[in-house]
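Shown here: the complex without one of its protein chains, the others still in place.
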Amino acid sequence: MKRLLLAFFLLFGTLQASSEPAHDEVVTAGKEYVSKDMGTMVVDFLKSTGLYAFMTAEDTTKMDHGHEIEVSEFSQGWGRVIMILIAFLLFYLAIVKNFEPLLLLPIGFGGLLANIPIADISGPNGFLGILFEAGVANGLFPILIFMGVGAMTDFGPLLSNPKVALLGGAAQFGIFGTLVGAVALTQYTDMFSFSLQQASAIGIIGGADGPTSIFVATNLAPELLGAIAVASYSYMALVPIIQPPIMKGLTTEEERKIQMKSLRAVSKLEKIVFPLTVITLTLLVLPDATPLVGALMFGNFLKESGVVARLSDTLQNALINIITIFLGLSVGSKLAAEKFLVAETLGILVLGLIAFSIGTASGVIMAKIMNKFSKDKVNPLIGSAGVSAVPMAARVSNKVGMEAKPGNMLLMHAMGPNVAGVIGSAVAAGVLLSIFK
Amino acid sequence: MKRLLLAFFLLFGTLQASSEPAHDEVVTAGKEYVSKDMGTMVVDFLKSTGLYAFMTAEDTTKMDHGHEIEVSEFSQGWGRVIMILIAFLLFYLAIVKNFEPLLLLPIGFGGLLANIPIADISGPNGFLGILFEAGVANGLFPILIFMGVGAMTDFGPLLSNPKVALLGGAAQFGIFGTLVGAVALTQYTDMFSFSLQQASAIGIIGGADGPTSIFVATNLAPELLGAIAVASYSYMALVPIIQPPIMKGLTTEEERKIQMKSLRAVSKLEKIVFPLTVITLTLLVLPDATPLVGALMFGNFLKESGVVARLSDTLQNALINIITIFLGLSVGSKLAAEKFLVAETLGILVLGLIAFSIGTASGVIMAKIMNKFSKDKVNPLIGSAGVSAVPMAARVSNKVGMEAKPGNMLLMHAMGPNVAGVIGSAVAAGVLLSIFK
Amino acid sequence: MKRLLLAFFLLFGTLQASSEPAHDEVVTAGKEYVSKDMGTMVVDFLKSTGLYAFMTAEDTTKMDHGHEIEVSEFSQGWGRVIMILIAFLLFYLAIVKNFEPLLLLPIGFGGLLANIPIADISGPNGFLGILFEAGVANGLFPILIFMGVGAMTDFGPLLSNPKVALLGGAAQFGIFGTLVGAVALTQYTDMFSFSLQQASAIGIIGGADGPTSIFVATNLAPELLGAIAVASYSYMALVPIIQPPIMKGLTTEEERKIQMKSLRAVSKLEKIVFPLTVITLTLLVLPDATPLVGALMFGNFLKESGVVARLSDTLQNALINIITIFLGLSVGSKLAAEKFLVAETLGILVLGLIAFSIGTASGVIMAKIMNKFSKDKVNPLIGSAGVSAVPMAARVSNKVGMEAKPGNMLLMHAMGPNVAGVIGSAVAAGVLLSIFK
Amino acid sequence: MEEINLVSEGFKFMILGMGTVFLFLILMIFVLNLQAKIIQKFFPQTNIPHKKDDSSSKKDLDEEKRVVAAITGAIMAVKKG
Amino acid sequence: MEEINLVSEGFKFMILGMGTVFLFLILMIFVLNLQAKIIQKFFPQTNIPHKKDDSSSKKDLDEEKRVVAAITGAIMAVKKG
Partner (left out) sequence: MEEINLVSEGFKFMILGMGTVFLFLILMIFVLNLQAKIIQKFFPQTNIPHKKDDSSSKKDLDEEKRVVAAITGAIMAVKKG
């Protein structure tokens, strides 16, 4: 070792003479350094602590994409404290209550970091801001997540009994009902003032698909992204609590006991052709939905093709995990106090809950209507799975069904509307994006 | 749960007063929304369907990188339909015929998405366009793929018998023969009009290395990227069909039965030093080939060093899989009808086939020439493996050899020219890039 | 197959007529091609070889971020040769001596590629330059590495005996001692001329954390990044050689034999809460350290939460591996002769060694001071682990302890100051970043 | 946006949106049923010969599973014998 | 930068830096000790019921380990029996 170091030193010793002093020309980055006496230095340092920043919060303005925006004292001080506590609450829900931890932990941590004073981690030079620009602002991350979701989804139950797709359609009423609700609040109350774009982005929460919500919000109402994402994932996690009372309230004991006839086997070829069929229909009917539907079907096609297991495997693991981390942190960075602690957020949370409830109810009611016209009876409990929230909503259908009639396994039957709900929400998203294009 | 929600609501209720209505200043993205009556809305919506777009295709112009380019009715209508059918054909070849599915499936799907009207998924704001800019336009993705290829390649057979590298050299005649063919077509016919740059990019198809082809095409003839990539991977997949007749036509039964003496064992140290040797030679002789050769050798060096198994493993799996998906989709996005359904594509497909054939023949003939001057006879069937298309071409050599003399395993012998062909093509690519720099 | 090809040809044959010759408008990228006779062509080609470039190196200027900088003959010729040899030396150290191969191999290879003449792989269009801009210039890669490090670190030993964090604090004297040394060299000698920013970046080498060093160097002294990164990782690898003599010199045989009382069990909840505690303290005391500390704690939080094993797994494997490759290559690209072969590098190497030594000594001395005031005696050998260099420094403590008293396992005790050292360095980094902001 | 009746706009969106969702899904149901019939008729029990790709990690795991299965079998044999 | 005494600046940095590092770590030690006491008192032996997520690869490995363990057990039984 010694000899090595010696050689090194000798080498550089000889360089000494030959090499021009490159440093003369080097102008170091940063601002020029100004000397201060020790006292001033300590005081300046104390002024750069977070504690000081919290205590001296005041109304100010800052630049945001070229606009000067007002930032209130509250959102610089107590607002941040509240947001950090909300981040902790999300952690509690994710870890102890097991609410969608895969997304709520990164979102919560992003929110925590975004509310740290001075560091500006969600600003253009902070790493949250850089991640946001790299993949959320341009819609790339939700698309990549959808590829992974596609590679993880088995559309077999839908292929086996296509008509249950109608349940996944009816559940989209949650989206549009909420949209109407949001604009009604704007028109008839003074509390809220949502634009049609904002109302649409809020409505999509009812679609119960995180990536779809984020994709639409980024396009139509980026200023509401944080609240919409949090509402979306929180309510998805709350599906086992929100849905059962509605399902029971709308069905009779008899209906809940309906036993559905067993699903036919689906051939490999049907599964391979399915994504191509769906993408073809989408491009004919609604090209504006093809980014979302296309990404979903691409992932599913790689999976079902059976010849690229290593790519399908990567979509389902390495890639979706990496993007989930990046997406969660980036979305969380929009939980800054000045954007989240506004009256709209309350509205969004209430409306999101309504969206889920309407979607659930519509799915159940649709199943009851279908039973009026068909001899193969559908258990209305699988209608609620049409909101998607895959696979939680399907599990809820199964559980409530088992309560009514032990041994009546509805899980696979419920997976049909469940995955159809994903397609349905993407179509609804496409319609809204198309309207505002 | 209820208490939680209640607390939330209370929190926001109190905020109501304190928080300024931030929404007043928010100017939502998108264009201004104009109200329309329901009839107009439905009609406008119908006009935004893909079906309508197909039916009303007409000659128009669009902006492409600041240039106004003409887009024919054909390429907006039937052209798209044909391209979508070609995508389906690629899926068929990949899944049923097992033609390089790892790349043809993503490329085909990219092509399918790129030909969807209205959505403009391959445009600057579509996800295919974003991926293309992120890694194909700047040459990054092919380089990363090459790192993975390097980490997956065993250069042992070449180290064991270096002189077979000449076979990998001779096979590059395919590249330059085709280049001459392409310019000859331009000069002596009116059908095609390839520039020297375009001819060079087409010739590289004969190198039978996807990443090299894409890297060169991106640099010299980006407008032909789609056709070149598809030709490149298709013909690589067709190696078992294209090569055997040529190999048999150029060799006698005697020659095909030649048994080569067994390969000597190669020490670990030789394998570790090899990538450094190759990169050193490349930097001395042809610096312009060092990005490609350097990436290949970097991957190989990580593998052979034996001390960074986790990095080598990631290069061979997570990273190469992610980049394969991104690269395939991005390259596929260049299969837009207006770029692919032109006479040049036909020329490229024919010339690509010629390139493969010349390369195969040259490798075989080179082996016969070597046998004139050397006492250690080389079975000329391993010459065809010089085109690379690792490891398929080597397997073809083995199979044809076994037909002539059962039990005569040529596989490891053929791996030598096979991997030398990768280096040879990269060198040829470096020469061409250097000429036009 | 034949039929397929035939169909293809027919298809394009018919296109021939309908398709406008798109090529007419295509203006190929590159510069215009000028015909040359064969002799000129060969001569020009020879002039583009690396050998020629080495031999004809001369003083020149080049543009670097808009500034015209002088590039000496030496750094174009022999300088490159020396740098390539240094890269080979790094490979030797990494492979044979097992010096931090995970980073020294990519850094060395990046350095090798960066010193190839003509190719300009570390320039704005080369792949090293592209990777550098994508993740080093903006600080993203070190942050992502820190997430992985967090997910791999067990803070249990620190939680079990928090007071040993003081050892991790004392070891940071290495940073500031070196900083003073660097400016003293500037002020009192003519050999070096480091600015305060540069001295700070050099001091951080003593923190013995690669990502922290790179993050700070990128911010305060990007022109020294290559030398600092190489020094940082090299000395970390040298810990087993640098530390023992210092440790033995500063302790008595008695002290080295001290047996510490066994660590109490740490509950799962303490481990989950720990990252939140640390991030909260950081945001209160030193927001400027929150990007680094936040990333570290994010990774640790995902790990300890226990509910997102797949994300934690990805942070520890796919993501950290990919980023390690990218970061290593990018950092290596700063090993260009004109930047590395300057007198400063010698200074940095010497100062880095001093930094490590001071840090080691301070940790040991701090332990001895603590023993004066506490009845639970601390074995001073674990003090040296406070420099971090996880987990190597802790292993060194253990090994030296075992030499003094076989069977006296200090490993887990040493992990406490070891991980505290990571936090300590991040805090020190935050102070320095804050001073120059 | 002053003169727009937001609620009536919202209802228009609902009609257009739900109309499209149902149109799309009904079309899909129709096509999927048709597709199922065609496939069952012309490609019954299709077993497309898709050779697995050489995903090494996958293969390793699979091989290990086979080994484990073989061992279990062996033990069973030993136990019985 | 002409009139700055670099060395005295360096010492100022040292005082500020080491002061902050120690302040931070002492605070951390204090809080961690407090936290440990609180947790041990109010949440003794906490076993938060965290259901593992469905990381397939992990699960596969774990399952395999269990299988292997079962086999080992089986062999032991066979051997002894």
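A, B, C, D and E label the chains in the order they appear, each numbered from 1.
To be clear about the criterion, contacts are C-beta pairs under 8 Å (C-beta built on N, C-alpha and C of every residue); 3 or more make two chains touch, one makes a residue touch a chain.
Keep in mind the model is a prediction, meaning the values are calculated, not measured.
Considering B:50, B:168 or B:363, the position touching the chain not shown turns out to be B:168 (whole complex).
Which of B:72, B:186 or B:397 touches the hidden chain is settled by the complete complex: it is B:186.
Checked against the hidden chain, the listed residues C:81, C:96, C:191 or C:409 yield one contact partner: C:96. Looking at B:196, B:220 or B:350, the residue that reaches the missing chain in the full complex is B:196.
Although one chain is not drawn, the whole complex shows that of C:38, C:55 or C:265 it is C:38 that touches it. Within chain B, the residues in touch with the undisplayed chain are 158-159, 162-163, 165-166, 168-169, 172-173, 175-177, 179-180, 182-184, 186-187, 195-196, 199-200, 267-270, 272-274, 277-278, 281-282, 285-286, 305-310, 313, 420, 423-424, 427-428, 430-432, 435. Remark: the residues of chain C touching the chain excluded from display are 32-33, 35, 38, 41-42, 45, 95-96, 98, 101-102, 316-317.
Following the convention adopted for this analysis, only the chains that are shown with their structure count from here on.
Relative to chain D, the chain whose mean Cα position lies farthest away is C. Centre-to-centre spacing of chain B and chain D amounts to 29 Å, using the average Cα coordinate of each chain.
Averaged C-alpha coordinates put the centre of chain A at 34 Å from the centre of chain B.
For chain C, the set of residues touching two or more other chains reads 195-196, 272, 282, 285-286, 305-308, 310, 313, 318, 431, 435. Chain E has residues 1, 4-5, 9, 16, 20, 48, 50-51, 53, 57 in contact with two or more other chains.
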